[in-house]
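Let me begin by presenting the structure, written as structure tokens, before commenting on it.
Only one protein chain is missing from this complex, and each of the others stays in its spot.
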Amino acid sequence: MKDWRYWLAEQRGTLLAFGIFIVMFAIYSGNHPAGFTANVVQTAANKGVLLAFVAMAQTLVVITAGIDLSVGMIFTLTNCMASWLVIGTGLETAFGVLAVLGTGLVCGAVNGAIVIYGRLQPIVATIATGAVFFGLALLLRPVPGGSVNEDLADFLTGRFFGVVPASLVALLVIVLVVWVPFSRSEFGRAAYAAGSSETAAYMSGVPIRRGKFLAYTLAGLLAAIGGLFLTFFTYTGEAAYASGNAYTLFSIAAVVLGGVSLFGGKGSAIGAIFGALAFRTIGDLLFVFDFDPLWQPLFQGVILLIAVSLGAFALFRVRNRLEWFL
Amino acid sequence: MDGAAPLFRMEGISKRYGGVRALEKADLTVTAGGIHAILGENGAGKSTLIKVMAGVVAPDEGTMTLDGREVSFASPAAANQAGIVCIFQELSLIPELSVADNIVISDPPKRFGMIDRKAQRRIAEEALARAGASDIHPCALVKDLPLSRRQMVEIAKALARKPRILILDEATSALTAADVAKVFEVLKRLRSEGLALLYISHRMNEIAELADHCTVFRNGRNVASYPAGSKSDNEVVELMIGREYSHIFPPKPGPTAAATTVLEARNLSWADRLDNISLSVKAGEVVGLGGLDGQGQRELLLAFFGVLRGLSGEILIDGKPVSIASPTAASHGRIGMALIPEDRKTEGLMLPMTVRENLSFAALDRLSKGGIIDRAAEQRLIDDMVGLLAIKTAGLDIPVGALSGGNQQKVVIAKWLMRQPRIILLNDPTRGIDVGTKQELYQLMRKLADAGAAILFYSTDYDELIGCCDRVLVLYDGAVKRELVGAEITEHALIASALNIHGEGAGPKQGVGA
Partner (left out) sequence: MSETTLGGIAGRMPKFLRRADPAVVTAFACIVILLLLGSLYSRSFLSPEYLLQQLKVASFLGVIATGMMLVILLGQIDLSVPWSVATGAMMACAAAAYGPVGVALAIPFGVLCGVAIGLVNGIGVAYLRIPSMIITLATNAVAQGLMVVYTGGFSPQDSATAAMRYLATGFTIPGVPNAVIIWALIGAAMVFVLTRTSFGRAVYGIGNRERAAYLSGIDTRRIVLIAFAVSGGLSAFGGVLLAGYASKAAQSMGDAYLLPSIAAVVLGGTSILGGRGSYLGTVAGVILITLLQSILSVMQMPEAGRQIIYGVVIVAMLLLYGRAPASR
């Protein structure tokens, strides 16, 4: 076999998500009253990248065979924080951005420390830390409000050269700066190895703990970038419980759609990004077909249910029933 | 050995697991530029010896010296650092990563802090070529490779670490003949490059072709060391056996022609692990399964018990074909089968639960009315079983994990006897338990058979097969290679057929060892 066929096989999940996205987006923009215009693309991109960032965060943790149910709350917390700090002169704004991102890192590191060094199950640990993060968000914004440096916000949510949505460019930059180095580093590989087979990874002398810790920490950072962008779009901060929860939930859906295995060790954040964009587009399809928006939650729920059930097909290949219990 | 200073030496190494001695004051000397074969029966201590060398387990006592300096390894990584690399039986490859990723996993080449994929590819190709496996593409995912290819990757991965001592533990067991030839080329080349190789295999012909020096292990000790080729196969088998009888077996009743066939298999095949197996077990009969570990015995028992899917062939109970889809189906109703599983800690018992709960667990449907447990009936039956098997416990309401290994195993057996099974499958039930309990189990097994049970008994201990079984089927590579009946069941015949030695006297009566 040629190299490119291996590459293709490895990227199958990502490419499938990309394909789904393209088809969905074609249907979406084809039926959109305004058609395929820069405006439509920009609006769609701005909605999509938020989930894309959170889905990237989820991917990092899922690769280690864990789960982070607090990503949505980190997203909410950093949104509230940004609505206080990312304002003022250029220097003040820059400091604010750094503080918000730093908060995300700390949140992620706390999750990582509790799960890896505290040896708690990721699911309970992140539900609990999620409550703490949400509490902090409420503390910062008991009622919605605040503001943001609008020049920066408009710059990052507008269009470059009148065509390219700035938010997509930002997403690309983050992929290049965070995901690519991580996935190609020794620690990234350790995260994959630990997720795929922790015993084999141990036997091979892989730095399992540091790899996993880095994954949780960077997940916090990516969720914070999402929170920052949410502030850029809305100009305000809001400690919305339902929205935080929805983002956690949708991030899992996006990850599954993006070909990332919930059992760990397989998939890429790029796939999760397309999964997120596809998921958002599917959700918005109802609008262009003039469905009642009330149907949207049900529609998204059903898509989620179908997406998670797809993985079950592997079950039919299991020939020794004892393997069910591994 | 010759006059050259030894590269690596182990002295007085002992290791116990619970109450079981795996190694007892074992010694080993390894010289550079030689291939050293290690022989021994199942459970003779070879695997433990290697694990100690490779830093997977720490020895209880004894010293290891490398280049004349004393060393100890805290982890496999530490042993690798010192130049000792082991290719384990159970693969240490990460399934979702590519071949190249796996080969460089412990120390990937880096550029600007990131893994240098070009360099990685180069190293991987080089290592694969050295291992004689250039046909494997470095970009392929390990999980997509067949077992034999994975084994080659495992070898390449070991070579990429530039070992001084390379240990191969049954590294050829999954390989095709063509691969074995290639691996041998590689090993001989490595020897000429000055590496020390430790080679563990059950295949006598491989050892004859490859080894410079052999050491035989028995009961956790090294019992003989000799230059390769200085002993015949027969003599080697004698050395591997040469163990005093420590078991007392109940007398066998001899053949009873009248008994009816209870359990029968016709042309049973499954995946690539079971190959066209036909057998039958009569009421009152103890039929043994012999052979080396991992030749399909475990799968065969699971197939009967309804665990495997996609089975081809037929299973007959009382002469009537049945389809058994689950352990529930196998144990309930008229089939009445019981399986004493391989690993009592993960498959037989719920260790944190109490002795009482474990004992009645398989018979809950019989002990309850309308789903509610009849506690008096439960107590009665439990008392019977505790008495019958003489289970020693400080109480019925302590966790079963607190019992000794032998008593735990008795609980596993008792829990099934509470259903009064007609067919009993035993998967190596005496592994890791004390001699006294073993003898009780032998007595019990015969008692159950005399009461009319059909027993299929897999054991890795040849003595047990000889002492307990009316017939023994020897499996090799998923197929029944030989059936030994009555007086034919000798240690020599068992080992010879387990190793699938051909032309070895063609008859079981020659060179009987026991």
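Order of writing sets the labels: A and B. Residues in every chain begin at 1.
Criterion: contacts are C-beta pairs under 8 Å (C-beta built on N, C-alpha and C of every residue); 3 or more make two chains touch, one makes a residue touch a chain.
Keep in mind that what you see is a predicted model, and the values were worked out from it rather than measured.
Residue A:Tyr241 is the one among A:Phe95, A:Tyr241 or A:Phe287 that touches the chain missing from this view.
Which of B:Thr172, B:Ser201, B:Thr393 or B:Ser459 touches the hidden chain is settled by the complete complex: it is B:Thr393.
The missing chain lies against chain B, touching residues 305, 307, 326-328, 330-332, 339, 341, 346-354, 356-357, 360-362, 364-365, 367-368, 371-373, 375, 379, 383, 386-387, 390-398, 415. Seen from chain A, the chain kept out of the figure touches residues 67, 114, 118-121, 123-125, 127-139, 142, 202, 239, 241-242, 245, 249, 252-253, 256, 262, 294-302, 304-305, 307-309, 311-312, 315, 321-322, 324-325.
Methods note: only the chains that are shown with their structure count from here on.
Those residues of chain B whose C-beta lies close enough to touch chain A in the complex are 56, 75-77, 80, 88, 91-98, 101-102, 105-106, 108, 110, 113-115, 117, 137, 139-141, 144, 270-271, 299, 302, 307-310, 326. On the side of chain A, the complex with chain B involves touching residues 1, 3, 6-7, 9-10, 181, 184-186, 189, 192-193, 195-197, 199-206, 261, 265-266, 318-322.
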